[in-house]
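In this view, the complex is presented without one of its protein chains, the others remaining in place.
Moving on to chain A:
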Amino acid sequence: MFGDERTERIIGILSDSFFPILKAGLQFTIPLTLITFSLGLILAFFTAVARISGFKPLVLLTRFYVWIFRGTPLLVQLFIIFYGLPSVGITLDPFMAAVIVFTLNKGAYSSEIIRAAIQSINKGQWEAAFSIGMTKSQAMKRIVLPQAIRVSLPPLGNSFISLVKDTSLAATITVTELFQKGQQIAAVTYEPLWLYIEVAFIYLIFSTVLSYLQDKLEIRYGRGVAK
């Protein structure tokens, strides 16, 4: 297909660029994913609990929040926070802006997953917990949540893995994460096909490792379920 010289050049470019791109991934993509996923989960949990609390102001507030962040594109949210806010005097560092937007966005989606999982737990479980003298928060923590976590792990795991890939959008607000790094190298080497395949390959490594962790977690929380 190519002459030997071309092949050698491509191999040279790919091996020279592999570690810089991987490094960008480890420096930005992975931290961005882990930080926003963790913060997003915390936010999602409180949002879900507020949503099912039945306390009207909280319910309305959380519904509004979820409505906004699920109903608008992630890219637009990034642009509003990073390029838009400076015009009202709020300038954020790109990584910070990405963390904020991804957290809010993930929090909205995950809160719906967690809410559905909590509500899927049979009412009899609450009653059994109450019948042995538990308070609402004890019943939630000890009985309902452990079961809800198991139910929500597969969808949360999927959303975690899509977050790894979604972080590539941070390139649009100048975060030099994995994809941005690949773009920069492609621009100077004129080998976009091979570079982007390499970028894809590194994402694939990341998501494969993360799926593996997800499987481990699902096994751990699968206690007490017929196989």
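Rule of thumb we're sticking to: a residue touches a chain if its C-beta (ideal position, glycine included) is under 8 Å from a C-beta of that chain, and two chains touch if they have at least 3 such contacts; residues count from 1.
FYI, contacts and distances are computed from a predicted model.
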Per UniProt, the name of the complex member that is left out, chosen from "Biotin synthase auxiliary protein", "tRNA threonylcarbamoyladenosine biosynthesis protein TsaB", "Cystine transport system ATP-binding protein" or "Acyl-CoA dehydrogenase": "Cystine transport system ATP-binding protein"
From A:Leu14, A:Ile30 or A:Ile143, residue that would touch the chain that is not displayed: A:Ile143
Residue among A:Gln125, A:Thr189 or A:Ser211 that touches the chain left out of view: A:Gln125
Interface residues of chain A (partner: the chain not displayed): 122, 124-125, 127-136, 138, 142-143, 146-147, 150, 223-226
